[in-house]
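Below is a slice of the complex: some chains, not all, each in place.
Chains: A, B and C, in written order; residue numbering restarts at 1 for each.
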Amino acid sequence: MPVAAIPPLIIDCDPGVDDAHALFAAIGARQRLGLEAVTVVAGNVGLGFTRANALRIRDATGLDAAALPIHAGCPAPLTGGTTDAADIHGQDGLDGAGLPPSRGDVEPAHAVTFLIERLRRAAAQGRPVRLVTLGPLTNLAAALILAPDIVDGLLEVRAMVGSAARGNITSAAEFNAFVDPEALDRVAAALDVPDDVAPRLHVYGLTLTHTVCADAAEIARYAALGTVPGRAIAGMLGAYLSRHRTPPLPGMGGAPADAAPLHDPCVIGHLLAPDAVAGVDGRMTVVLRGPARGQTLASFGDGAPAAGRARDVRVRWMVDGDAAALMAALRDAVADCDPV
Amino acid sequence: MPVAAIPPLIIDCDPGVDDAHALFAAIGARQRLGLEAVTVVAGNVGLGFTRANALRIRDATGLDAAALPIHAGCPAPLTGGTTDAADIHGQDGLDGAGLPPSRGDVEPAHAVTFLIERLRRAAAQGRPVRLVTLGPLTNLAAALILAPDIVDGLLEVRAMVGSAARGNITSAAEFNAFVDPEALDRVAAALDVPDDVAPRLHVYGLTLTHTVCADAAEIARYAALGTVPGRAIAGMLGAYLSRHRTPPLPGMGGAPADAAPLHDPCVIGHLLAPDAVAGVDGRMTVVLRGPARGQTLASFGDGAPAAGRARDVRVRWMVDGDAAALMAALRDAVADCDPV
Amino acid sequence: MPVAAIPPLIIDCDPGVDDAHALFAAIGARQRLGLEAVTVVAGNVGLGFTRANALRIRDATGLDAAALPIHAGCPAPLTGGTTDAADIHGQDGLDGAGLPPSRGDVEPAHAVTFLIERLRRAAAQGRPVRLVTLGPLTNLAAALILAPDIVDGLLEVRAMVGSAARGNITSAAEFNAFVDPEALDRVAAALDVPDDVAPRLHVYGLTLTHTVCADAAEIARYAALGTVPGRAIAGMLGAYLSRHRTPPLPGMGGAPADAAPLHDPCVIGHLLAPDAVAGVDGRMTVVLRGPARGQTLASFGDGAPAAGRARDVRVRWMVDGDAAALMAALRDAVADCDPV
């Protein structure tokens, strides 16, 4: 499509090993993808780390604040509690990356303020923004609390979040949904559409991401790129694999034990390779209370309903992916990062 | 094993097409299985129908009340609400069976009273009972409410209930668990054991039963038995298949669209063919509130915990089955029913 | 009214100091009240104690099993958990009563079985029973679980339970409601009636009972009776007062600090002095979950609704009492107990 037709892209994330991987790929393909800005939120690690990590990643690609502004957002979920995943991503969130501290800084505007202003401008210009979220959805939910009208400036939200079957941080819930289920529920409700309209919330959950896994051979390919981003990704995935072996779930499939599911990169991979993921339209209910807190109940056109009186909103479930095509697209994009 | 070592067997059920199938097989093998009595509960259809159906099934095998006493139990779940599955099993619960009304009657004692007396006797005699439940667990839960000491008379409970992944009546919940989640929670808590003791509650959920499906060929084999039970099963499965095609769930496996999952028979099949099902010890939390009501959150030895503050009790998850072996064992047992 | 018109009375209780007081008064007036039987349940103390205490109280009035049969019921709430109030009522539940162990025993039939049989007989005879409940409502709820048809044998249920404002065991919940809210909810739902029918569930909650308090002078009047029941009541209330001083709640009224609220006796007092309590018809919702668990939300004809999606059932709130008249009626009835 002509450049003029590319919607502006903002990535909201909580780097995090897989966020870093996704960001390197998005930066490598930033012109094709229309990448304009990055916002960060607390999630895999605290906001101090996710902010610092976003800056370290930008440095590693040779970009500066003018080329890719970064805004820091909310330091805790809507309810004020906290959960992190430092056991998976390492103390600073980028274990194994070998990236130095950043020389740069984030923009003065809070991510929520930035999102409100940018999306209002998008609505005014009739050129709505594509938002990719790779962490808890606190920033977008907070922006909607202050200014619900910003939905008019959103083309769509593609979120790495949830699962149509089992979870990972609990047996019911995926990490990003579990950390701030109220935020996910708020965003989903704001983006709801009637049944005859294409869903505006695209859910890239564990059902998809557990089928897109990097093994030792894939890690070696990144190392072989010989670039700072390539080596960083190889180092992080290696550290990840050494720490986190997905246990086999009897009778339930899942990722192989010696490969790392590439959660966040799946969303960027799909933008790079539009045919590599198939979705199915359905509905999602976010469980807010009880032992299943953070679960994303999934229903499909002809399946059992996601019962109950909670909000059941229309989404597109991304459930089938061509893992090889996604991984190749990601690798190529990372290879396109400018040499530092 | 020697006959003396066979534990007494009681089957609590809500017939229902698949209960009928299971009962025919259990009656055919009643001496091998130590089958003593049947109790019925509201579930697939109302108690008036489940009681009548249990009697019709007994008649079809030529047995009488002396050979197989039947006790009627609770007409509604613990909380008093009701849900049925007449859309699946037909108005009277045995659509397609072609069985005439019964000439017999149930015993005067309420199923709950019977269970309390029988289990107390079992405890006093040091010969605990094996209980198989094929419907909502209301009867056993009510017995535990009146007399919690009866756990001492229970060897184990093998329950067709729940799912370690998705549900069927809602995207989260399996039917038996959904109809009376408070009962399942009560029973599970009463049967909880420490981590170093073998679980006393064995859960045969959809994860297993969706892999044991009867297709047209299997139905033909039942018809070919030429007996009343064989023709009844063939008729019911045929009607079931004509009414209920399991929809394909994108990216999630599940039963083939043109075959009927044999939920309840799986438990009896496993008693008949002990090597045909593999279980894994873990824990289960029953979701009582919210949109996931009736869900059975599953955790395994090395998987993600079934998080939250609810009761998380030790169970054995039956997750892998040899469908051919189970179906053959069931068929052989049905063939052994006495000619009427 | 003529004796023939007196409905049969059954008292379900968990003695307990105030249950004992209520039982002595009811036994003293047993012919006027039509008292037939007593059932006991776990509550203030465990079932072992409440059963023993009911027998000790019967002994102290010179009655035997033929004159007043006692049936033991459920040893724990519907969900299986337990809460007691031994800190208020003493280790054995009758601290200060000075009553010896009983020589008698309870009937062989479980209280739930007894209630089912008696209420079915009442329905068949067209002579429905008045049930007074002075403890958690587990027994009646369990009977309804086994046999919902028994509502036809119930004239009305008069329950000491709940509060139209603040609670006592928590700031939201009264003790009997808190111990088994699922039972109260089940009973209330079973007794619900349309808005143009007189409520069948009469709620004697803290709003009433906190206005009917015994002080030192009232205690002295019981001691002056010179009978075993009189001295037992004086001893129990004295011990109660020495242990439990109701704290003043700023700005919220409530019982005086040096007087004991006569919770359970209020119901019997009202039967003895029908003009001494005024009720108002309204609705009640039982809170089952969260920090307000066990609360009984009250709405009146023209007040704010008891909002939410929970069961909101029609009840009569007993809210205004003539404390002096109630206490005089109770004292007179206790004085009428036969000398032992």
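The working rule: a residue touches a chain if its C-beta (ideal position, glycine included) is under 8 Å from a C-beta of that chain, and two chains touch if they have at least 3 such contacts.
Model, not experiment: these values are computed from the prediction.
Q: With 3 chains shown in place, count up the copies in the whole assembly for me.
A: The whole assembly in this structure file has 4 copies of the sequence.
Just so we're on the same page, only the chains that are shown with their structure count from here on.
Q: May I ask you to sort the chain touch graph into line, ring, star, complete or other?
A: Topology of the interface graph: linear, an open chain of contacts.
Q: Determine how many degrees of rotation, between 0 and 180 and to the nearest 5, align the Cα atoms of chain A with the equivalent atoms in chain B.
A: About 180 degrees, rounded to the nearest 5.
Q: Compare the two sides of the chain B and chain C interface and say whether they are made mostly of the same residue numbers, over half shared, or of different ones.
A: Result for this pair: same.
Q: Just how far, in Å, is the C-alpha centre of chain C from the one of chain A?
A: 58
Q: Whole-Å distance, chain A centre to chain B centre, using C-alpha means?
A: 43
Q: Could you list which residues of chain B touch at least two other chains?
A: 289
Q: Considering the complex alone, what residue numbers of chain A touch chain B?
A: Of all residues in chain A, those touching chain B are 164-173, 207-208, 247, 249-253, 278, 280, 285, 287-293, 295, 297-300, 302-310, 312, 317, 319-320.
Q: Please output the residues of chain B touching chain C within their complex, sorted ascending.
A: Going through chain B, the ones touching chain C are 73-76, 78-80, 110, 112-113, 116, 138, 142, 144-148, 182, 185-186, 189-190, 289.
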